[in-house]
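One chain of protein is taken out of this complex; the other chains stay put.
A and B are the chain letters, set down in written order, and residue numbers restart from 1 in every chain.
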Amino acid sequence: MKKLILTIAAIVLVSLPFKTFAQSPTDNLFEKYGAKDGFTTVHVTKELFSLFAEVAQNSEDPDAKELQDVVNGLDYIRVLMYDIKDNNDEGVKSDPAVLKEFKEQLNDIQLKNFTELMTVKENNETVKFMIRKEGKNIKELLLLINQKDEAGFISITGNINLKSIAKLSKSMNIKGMENLEKIQEPKE
Amino acid sequence: MNIEEIKILTEKYFEGLTSVEEERQLKDFFASGDFPDEMKSIASMLGYFEIEKEVTASEDFSHKVIRQIEGEQVIPYYQNRRFWFYFTGIAASILFLVTFFFESRNHLPNKSYTAKETQLAYLQTRKTLAFVSEKFNKGVKPLNEIGKIERNTEVLGQISKFNQGLTQVNTNVLKIESGMDDISKLSKFNIIIEP
Partner (left out) sequence: MTTEEFKKRVLPIKDKLFRLARRILNDVEESEDVIQEVFYRLWVRKEELENYRSIEAFAMVITKNMCLDKIKSKHYQKAELAEWNAPVDYHSPQKIIEIKEDVSNIHRLIQQLPELQRIIVQMRDVEELEFEEIAGILQMNLNAIRVNLSRARKTIREQLIKKHEYEY
């Protein structure tokens, strides 16, 4: 019976018009939770990456080149996180039940084509690095993030170069970035 | 143990003639990472066995077994489990079909992005990749460098800090008034801090 359903699914898939669309096992999760209250999301696509060169030029950001190196050849970056500590000023109530359900869903993600690269554990936070390879190339880097009050994932797809990702934080001026985000909007 | 003795033991190993203690010696030797390239195969094999030794059943399962013993709950046999397996498999297939169908209809043609959106995307990307990079480097740090943690990397390293920062980025940039000024405003921000 299960085979029958899957066969039908396969036939339908083949007959539908070919479309390139996001192809990560996290897609379902992203669509399901992305619009919900309390979830932090990021979805940056190829088209946006190509516009970065211009932003970088105008911003005197010293790390722009490193960033560009990483970002070239990426298809997209997606982030989905949920945090039950009240961290915004909009008074949105965060729900432990939602976090629990979300964590379960994170656990259920179909990781058939992935291998675990490593897991980084620090004080009750776990970040699992998974990669999906096609031949020698890494096509998706997936970080599964788990902490007591927060959970989520970061999905990076495209042509991924771990070396250039590693180089980023080594040269990056992290302190500078903190100040960037603290800037209040300039009064007109 | 010198390398000659190791080579002899290795040959014995493949004949199935080593004792448990001798196998332990081999495992310890290769665990140090200090061996000639041609012995990579046996090193990987023994490394694999060491890792496999640590495998445990999941916590949930362990609790299940304990509960069964304590009589609180006798878990039904696997026939039931198989039913749910098929059921959710079918449900998932149908859901997948439906989602796929809608997904391929919802795709928008190439749109152009406002300056605000680009800026937001830039900051988000920067922050996210910085986090990924830090975590990655923490993970691959060679053993002998533990203890030399640079203070800078602590800034984003925690998941909650990363998430907070990301939320802040999302909130702040959206507050900036839209218009052609946005990109030039970015250049006025004092990004370079280090004296």
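Quick note on the criterion: contacts are C-beta pairs under 8 Å (C-beta built on N, C-alpha and C of every residue); 3 or more make two chains touch, one makes a residue touch a chain.
Keep in mind that what you see is a predicted model, and the values were worked out from it rather than measured.
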Touching residues (missing chain, whole complex) on chain B: 13-17, 20, 23-24, 33, 40-42, 44-45, 47-49, 51-58, 61-62, 64-66, 68-70, 74-75, 77-78, 81-82, 85, 139-140, 142-143
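We adopt the following convention: only the chains that are shown with their structure count from here on.
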Length of the line joining the C-alpha centres of chain A and chain B, rounded to whole Å: 12
Touching residues on chain B, where the partner in the complex is chain A: 86, 89-90, 93-94, 96-97, 99-101, 103-104, 107, 110-111, 113, 117-119, 121-140, 152-153, 155-160, 163-172, 175-177, 183-194
Chain A to chain B touching residues, read off their complex: 1-2, 5-6, 9, 12-13, 16-17, 19, 21, 28, 31, 40, 42, 44, 47-49, 51-52, 54-56, 58-63, 67, 70-71, 77, 79, 81, 83, 85, 87-88, 117-120, 122, 125, 127, 129, 141, 143, 145, 147, 149-150, 152, 154, 156, 162, 165-170, 172-181, 183, 185-186, 188
